[in-house]
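If you scroll down you'll find the structure; I have some questions about it.
With one protein chain held back, the other chains of the complex are shown just where they sit.
Entry: subunit A
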Amino acid sequence: MSPGLEVSLRAQGQIPLEMDLRCAPGEILALIGPSGSGKTTLLRALAGLYTQVSGQIRCQGRTWLDSQQGLCLKPEQRWVGMVFQQYALFPHLTALQNLTLAMSHLPRQAREPAALAWLERVNLAGLHNRLSSQLSGGQRQRVALARALASKPDLLLLDEPFSAVDQVTRFRLRRELALLRKQIDIPMLLVTHDLDEALQLADRICVLHHGQQLQCADPISLMQHPASPDVARLLGLQNIFSASVVAVGREGLSLDWAGCPIKVSQPSEYAIGDQVTWIAPPQSILLQRPDRPVPGDSENPIAGSITELVLMGPHASVRVLPNHAPELPLSFFIPLHYVERQQLHEGMPVTLSLKAHSLHVF
């Protein structure tokens, strides 16, 4: 039996699930998806808190659930550490007592020193006697994380752990988790609706929708090669279009996009005449002024005009209508300094260059 987490779960009814997952020791697997996609239900099923599921769960060599054998361990038998969205600290206990309560695997006299050491590891030394109502949001989150790890779990479950704190604290906590995870050698599942959080922390990301996993991949592969238009849309990617294949060669495909030729450097099994969906991810688009062309950046040139330019902090959201198909706008972000240097404005004619090796055909 391999170490790590192996999950094969099915559930019918109100919250359907169809999941086959693996997570290696020390790996963070992020589960992302819209509300109702089954993220939290999966986490609760793994913890043994939701039992209307069938299938198998094995973790670190132990079987937690085997429906065929009629085996279903109770939550307290699974050795799971879980950080809840609102932390779920025991409000009548101090930070220290919250941890010692979860340390039943240690002899009674060893619990307090170990709990104090954990609080120190999460930068809460000196706050051990405070109740959760006397702690800030970030401090509560740290207590919750320390409590989850103090139980010496075989699996760490993080259910939107940073959603209840302000942005500054969130960035700080993410960094702390990224540092702490190097010392953790158990599988970790992170549920989040924040794609940036998943991209920053996870080794792999699993996109869920209606209780099914659509794609599991490392962050770069996922963003550059989403498995389907649905995955691309769930990842918030824009510029998804239809086209027909007009040529297939060793260097890739040639597409006809509403009368405009598009070259894609992607080996594929497509044939001439196939209708395909293609996507221009943010990193594939270069914007140029026709009167200031950049030598060498002229792949897949598309002439158009800026129809919308919205300044959003250090970036600008740009929408360009191609001349050949104004009904198919391309949207993307560019740095504010580029807008200022190039003196871009709404109505200005521009040329987009789509890098062939960054385009993706489904």
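In the analysis below, a residue touches a chain if its C-beta (ideal position, glycine included) is under 8 Å from a C-beta of that chain, and two chains touch if they have at least 3 such contacts; residues count from 1.
One rule holds for everything that comes next: contacts and distances are computed from a predicted model.
Peer 1: For the chain that's not shown, choose its UniProt protein name out of "3-oxoacyl-[acyl-carrier-protein] synthase 2", "Molybdenum transport system permease", "Peptidyl-Lys metalloendopeptidase" or "Oxidoreductase".
Peer 2: Missing chain, UniProt protein name: "Molybdenum transport system permease".
Peer 1: Where the complex has a chain not shown, which of A:5, A:45 or A:80 is the residue touching it?
Peer 2: A:80
Peer 1: Among the options A:24, A:101, A:114 or A:344, which residue touches the chain absent from this view?
Peer 2: Result: among the candidates, A:101 touches the missing chain.
Peer 1: Which subunit A residues touch the hidden chain?
Peer 2: Output for subunit A: 44, 47-49, 74-76, 79-82, 84-86, 88-92, 101-102, 104-105, 131-134, 147, 151.
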